[in-house]
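Before we start, here is the structure in question, set down as structure tokens.
Note that one protein chain of the assembly has been removed; the remaining protein chains are unaltered in position.
Every chain is named by a letter (A and B) in the order it is written, and numbering of its residues begins at 1.
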Amino acid sequence: MMIEVENLSVRYGTAYAARDVSFSVARGESFGIVGESGSGKSTVLRALAGLNRDWTGTIRVGGETVTPARDRAFFRRVQMVFQDPYGSLHPRQTIDRALSEPLLVHGIKDIETRIAAALTEVALPPSTRFRYPHQLSGGQRQRVAIARALMAGPEVLLLDEPTSALDVSVQAEVLNLLSDLQEKRGLTYILVSHNLAVVSHLCARIGVMQGGEMVEQLTAEDLRAGRTKHPHTEALRRLSVELEETDAQHGKAA
Amino acid sequence: MTALSRREWLLTEAPESRRQAAWGRAYRGWLQFRRNKLAMAGLVTVIVLVLAAVFAPLLTLQDPSTQDLAGRLAPPSAQHWLGTDELGRDLYTRLLYGGRVTLGMVIAVVVLVAPVGLAVGTVAGYAGGLADRVLMRVTDIFLAFPRLILALAFVAALKPGVSSAVFAIALTAWPPYARLARAETLTIRNADFISAVRLTGASAGRIVLRHIAPLCVSSLIVRVTLDMSGIILTAAGLGFLGMGAQPPMPEWGTMIAATRGFILQQWWVPTIPGLAIFAASLAFNLLGDGLRDVLDPKRG
Partner (left out) sequence: MEVVVQNLRIAFPSPSGPLEAVRGVSFTLGQEKLAIVGESGSGKSLTARAIMRLLPRAAMLSADALRFDGIDVLNADENAMRRIRGGRAGLVMQDPKYSLNPVMTAGAQIAEAWRAHRGGTRRQAREAAVDLLAQVQIRDPGAVADRYPHQLSGGMGQRVMIAMMLAPDPELLIADEPTSALDATVQAEILRLIEDLVQRRGMGLILISHDLPLVSHFCDRVLVMYAGRVVEECRAGELARAQHPYTRGLLECLPILSEKRRRLAVLRRDPSWAAA
């Protein structure tokens, strides 16, 4: 198991933002967490990433138990991509600088060739290298964020709503890119999203969260086929299917 | 490289090296700054004043301390372009040399104050908790004292002079910078791009120094230029009260203080250094306004 989470709880004051959440993800697998806002899905991800240190429970990465305070080696194995590509890049640093930062921190050599390779890997033209984030489109910025997360060669990528701020056509490109990268690098993904279609597209297994608890875990196949156990899962599924149906799909089905 | 191709090299949308990208950004900022007429006027005035102070010995043949009691309080003439003061010293010469002292003091204060304020503010803002509370209470204590009074007390405790005055002003000038830097830090410390840097495994020191401080610097620079006039006036005030530069050293504030009695009869004697202070203050203010427009990260 690449990631094991047992009884993870996060409290803000007396209220639980996440309560007794347990799940595990195998190496090279994608695990999706869906839920509405306030369900605790992002809380779990941030605790996992080490951005929030006030949690209880057990988190194991590659079999090793991790503490609330993380060391540098952890950040070489686990990286994160944020929701908002406008907020996750430093406004005064060029793409070059953003991509070289992880290399400098971890003392990795040949920055020049690595940055050029990273841009190619996420299909960004070399001309973007010395641009500033505000000169790029949302989709390009999210590609930069992905490239930055991959700079130090992590094994696990935590994806926090990576496409929800993007146009649908760009979303498709980014989701395809994520699939390709996973195949090529054998990455383990944990994807948090409110969009069931996105989660079940990328992830074979899905955990559904409500009110801080993971109320159900099921495979994407079961979700598609409607083999759900918890009423909240079913409610989310039905809504998603209803709203995505246009006559285009009806037409296809007929 | 011709002028046109250099301009193209600077303004290209696809720079080829870090150096080119950095120069390009600076050039774009300059182009924007240049469009602001008032700010340009401020910049030119500041440059002229600084050059005049630096090259004072080349711009005048007289000595700022040579007295000529027979020719005291003379009106402007061919020999004394701006007249003479109460001891018959050439005012034009003293104005040039005085610029060295006054502008020197201002620059010394800024060099002392800005880094201290930036360091205290960013560290307090990023660390939070106890460190934040302690640093900010210390800042508040210094803020609570009226500036001139604290400076006066400090100078009185040491011995009056230029370096004491610089330290005294610096001591009272840093708290607003710390507050400003802290406020800026608080707005960006929880931004995703700072979280992203934390996730690279970077140390807190590196985050503050390389990622947070640069974002605070632009507003600090603007604040500094806007404060320059205040610092000149405080320095002049200390000089006026006899706590700053000591005679016979020429300093603009001291020059006014020594000759204030002649304002009705020989009005030009105290007025001329007053105009110099006014010009320098206004120039720094205009420059600050222009810099704010160029450096404000919220622009565009």
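The definition used in the following text is that a residue touches a chain if its C-beta (ideal position, glycine included) is under 8 Å from a C-beta of that chain, and two chains touch if they have at least 3 such contacts.
Note that this is a predicted model, so its numbers are computed, not measured.
Of the chains displayed, those contacted by the omitted chain across the entire assembly are A.
Of the options A:171, A:188 or A:217, the residue whose C-beta touches the omitted chain is A:171. Checked against the hidden chain, the listed residues A:14, A:37 or A:113 yield one contact partner: A:37. The missing chain, though absent from the display, is touched by one residue of A:72, A:106, A:194 or A:230; that residue is A:194. The chain omitted from view is touched by exactly one of A:28, A:91 or A:138, namely A:138. Even with one chain removed from view, chain A keeps its contact list with that chain: residues 36-37, 138, 167-169, 171-173, 175-176, 179, 194-198, 200-201, 220, 223-224, 235-237, 239-252.
Everything that follows uses one rule, which is that only the chains that are shown with their structure count from here on.
Taking each chain's centre as the mean of its C-alpha atoms, chain A lies 48 Å from chain B. Residues of chain B that touch chain A in their complex: 13-18, 20-21, 25, 191-193, 195-202, 206, 211, 214-215, 297, 300. Partner chain B is touched in their complex by these residues of chain A: 49-51, 70-72, 74-76, 79-80, 82-84, 87-94, 96, 101-102, 105-106, 127, 130-132, 134-135, 145, 148, 152.
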